[in-house]
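Below: one structure, written as structure tokens.
As you look at this complex, bear in mind that one protein chain is not there, while each of the others sits in place.
As written, the chains take the letters A and B, and residue 1 is the first residue of each chain.
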Amino acid sequence: MMDALHDVLAPFGPQAGHVRGLWTLTLAVCTVVFAAVLAALLVALLRAQRAGAESAPDLSSLGRPEPGRRRSVIAAVAASTLLLLALIAASIFTDRALARLSTDGALRLEVTAHQWWWEVRYVEPQVADSFMTANEIHVPTGRPVIVTLKADDVIHSFWVPSLAGKKDLIPGRTATLNFRADRDGIYRGQCAEFCGSQHALMAFFVLAEPPERYAAWAAAQRRTAGEPAEGQPLRGREIFMRSSCAMCHAIDGTSAQAVRGPNLTHLASRGTLAAGSLANTPEDLRRWIADPQQVKPGSYMPATRLSSEDMDALVGYLQTLR
Amino acid sequence: MNDERAMQQQPGRTPAPPHLKDGPGPGSPEAAALDATWRDPPGLLGWLAAVNHKAIARRFIVTTFCFFVAGGLLAFVMRLQLARPGARLVGPDLYNQLFTMHGSTMMFLFAVPVMQAVAVYLLPLMLGTRSVAFPRLNAFAYWIFLFGGLMLYAVFALGAAPDVGWFSYVPLAGPDYSPGKRTDFWAQMITFTELSALLEAIVVITTVFKLRAPGMALNRIPLFAWAMLVTAFMVLFAMPAVMLASTTLITDRLVGTHFYNPAEGGDAVLWQHLFWFFGHPEVYLIFLPGLGFLSAIIPTFARRPIFGYTAMVLALIATAFLAFGLWVHHMFAVNLPELGKSFFTAASMLIAIPSAVQIFCWIATLCSGRLDFKTPLLFALGFFFILVLGGLTGIMLASVPLDLQVHDSYFVVAHLHYVLIGGAVFPLFGAFYYWYPKITGRLMSERLGRWNFWLFFVGFNVTFFPMHLLGLRGMPRRVYTYQAGLGWDTLNLVATLGSWIIALSALLFVVNALRSLRRGAPAGPNPWGAGTLEWATESPPPPCNFHAIPVVHGRDPLWEPPRAAADGGPPPFTHVGGLAAHTRELLATTVLDARPDLRVNFPDPTIWPLVSALAVTVLFIGSIFTPWAVVWGSIPIAIALTAWFWPRRAETAVHLRLEQGP
């Protein structure tokens, strides 16, 4: 999952697509202008005579206008102005195109950014159908998505380059971002507003899936965690409840309902851990739980000291949370 | 008692008692008396009490350059950390301090102050006078700047540097998420440096308006003087915003105000408006003096007066006005009304037009001139490549949709370095090579200068061009590390290699500057054959700048010396005489036409600017820890400022002997 798409120049949805079009036009115009200015300069440098400090300066321009030169400068300025006006127009057209994204039948999400993870709530018409996840967003390909953006602590920014431009999440304000993924794939996003120590490791993923696969995923996410099997998984849940885990993390269907950290009900269904910092493998999960400071120094999750068997049990239980 | 009786008499022409007056040129007893009058006293106390503009400016320039090197070293370490994914050279806490210190150093402790420092050195020489206006205020502004910078670095050395970016967004910088005093030191450093810059702006405006050689009408002053004048006006209107912002940040953190606390009616976005209302003009404060340097260098090395002087002046003024209407383009990702954003898009693109006017006028000058490819011209030419590229990426960023993709990514890091280094630092290095002979009396090595230039040019592009691509590939700013396999590895490594080349170039510059002090070829008054007044006097200039202040007859006085009138009219004046040589007396001229107006007494060296700066420092640093510092800290300041202002009997007696009422 780490090699998911994240390229402004590789758009897979209309929002990023419109920007890519504007980029191409602007780049072309700017390249032409740059080349022209450099060419004019080069011509000036190559054609001009050389002179030293001791040579008398040419004062023929004093008191006498230089009409030819003036015409050239005015022409250059006029051409630049026209090009700028054209770019302004292109920008406004693109703004309007972005605003025209149809939101009929849109999927609604509420993203709340925290230091340094993304809380995601799927808002369904039936409140009972709403569910929470973290750091990983699944959307049906071809269906618009309306994301409400909030922040819990400091300013963050939601940016998934291959799908859309970014929007800031500001405490005390609510913003909205609309997008649509038009091709199945995994798209990487990252926080784009400096938010403290672990701003660098605050990624998230948008998985665009065919509608049936999305529906299956959503149905699974709505289920609460089942009873773990006897033996190691059950012991793992006991360890979860008696360690500091339950003080911050919720697992629906258990008594752990804290919301300070990501909801772990379906942890095992996610591709990464710790906001895209680690792959979701048993080894990495062990490493993360044992000492988060080794992976994300400054993270608010404390180290959990457990014996090797206890850790195996805990990890084993968490892996059942599909 | 004598004073009062003198005052009761009718004011008017009292016969001046005999004393030495200026007028005769170098080598005369009058010249020797002038030098003795304007020289700073010897010894440590004399150094601390100096008010001569050249003395203050030299130490100011050296100090800002030291901060430049420090800021560069910080960036060098940052690049070492980012050279490889997942590197563990620098952890997040230290990295966040590094990039905060790098940005704050470059923006507040280098880029604006160095321009003001160079202006303080050059303007009196270019304008044909012996001092800046308010020389004691000028000295105070230097000390305040120095103490603010030292405070910031002391805190860094103690491992408690601010770590929330040079822009210090709330709520991250607020009391809840930035515990301790780190951010308070940042905010107070702003107070120090902005106070310094504001006072220097007053000095520059008054100097340019009132202290010019006779005949130097406003439409004859060098374009560098215009650039600094316009910049100074911008400072007056831009810096108060950040002072208010940083002060309210301190009060939010120290005494519980709620400016930025959304739970009590405050707004995090208020910070952004206040900061960027200052922050956008700030970059033009850095850019405009660079444009002034180019307008000084290009005519000299094209051996002709600048093409389009009037258009250049209007372009500077237009840029300054427009610069105040762009700030929201730093906030396009915030949920603000879209229609408003479009206005800022248009303004942000249209500000390119006055800059385009300037660029085309310079190209016209170069096209029609005869070129002398010395190092200053090389750096000026570097500007055309680098700044224009940066300006064009600026046009891209001005568009809201494009900006929403590349905002806060390495694309912006590339853009800002292209415009600031291309637009200000390259011209600044050109200016150093250009005016070094005037300041020191020796020429820098041309060979080392060419190596310096090419290494900087190549190194700069190798470092910063790849960052455009990094941004387009999704790499955000202000990250202490990144994961492998995201496609960012090679570009980051290349950028780091480029930073080594830049470091080498900077080292070469320092070597060149230091070696040339002893071994450079003697420069003489005008090694470049330039036309402006600073080249009319010796290198280095005597303490009084000019033994006889010239009377000016054209925009490039050395290229347009006074000529006998064609129609047999009265011969032109060539120089000023009659100012006292035994005390610091200057000629003030009228604003528009520079007609001689007043003989103004200027102060002798005094320790009070330094003492006042120390008192102000105590209040500023104290108020980081307790609000009561504002109260008890005011007392030493009041005493120091009163002592500064209070006239001395001896000085007053001298003034009275020279006094003539209006």
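Just so it is clear, contacts are C-beta pairs under 8 Å (C-beta built on N, C-alpha and C of every residue); 3 or more make two chains touch, one makes a residue touch a chain.
What we mean here is this: contacts and distances are computed from a predicted model.
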Chain left out of the displayed complex - its UniProt protein name, from "NADH-quinone oxidoreductase subunit NuoF family protein", "Putative cytochrome c oxidase subunit I", "Spermidine/putrescine transport system substrate-binding protein" or "Helix-turn-helix transcriptional regulator": "Putative cytochrome c oxidase subunit I"
Shown chains that the omitted chain touches within the full complex: B
Contact residue for the chain not shown (choose from B:M216, B:V230 or B:L587): B:L587
Identified contact with the non-displayed chain, of B:T257, B:S342 or B:N461: B:T257
Positions on chain B contacted by the hidden chain, ascending: 3-4, 7-8, 11, 13, 16, 21, 23, 133-134, 137, 198, 201-202, 205-206, 209-211, 214, 236-237, 239-241, 243-244, 248, 251-252, 255-259, 261, 264-267, 270, 273-274, 277, 548, 551, 561-564, 571-579, 587-588, 590-591, 596-601, 638, 642, 645-649, 652-653, 655-656, 658-662
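We adopt the following convention: only the chains that are shown with their structure count from here on.
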Intercentroid distance (Cα basis), chain B paired with chain A, Å: 38
Touching residues (chain side chain A, partner chain B) in the complex: 2-3, 6-9, 16, 18-19, 22-23, 26-27, 30, 33-34, 37-38, 40-41, 43-45, 47-59, 61-62, 66, 69-70, 72-73, 76-77, 80-81, 84, 87-88, 90-92, 94-95, 98-99, 115, 153-155, 157, 159, 161, 164-168, 170-176, 188, 190-201, 276-277, 297-298
Residue numbers on chain B that touch chain A, as the complex places them: 91-93, 96, 164-165, 169, 171-172, 176-177, 262-263, 267-269, 302-305, 307-308, 311, 333-335, 338, 342, 345-346, 349-350, 352-353, 356-357, 359-361, 363-364, 366-374, 381, 384-385, 388-389, 392-393, 395-396, 398-409, 471-474, 476-483, 485-487, 526-529, 531, 554, 556, 559-560
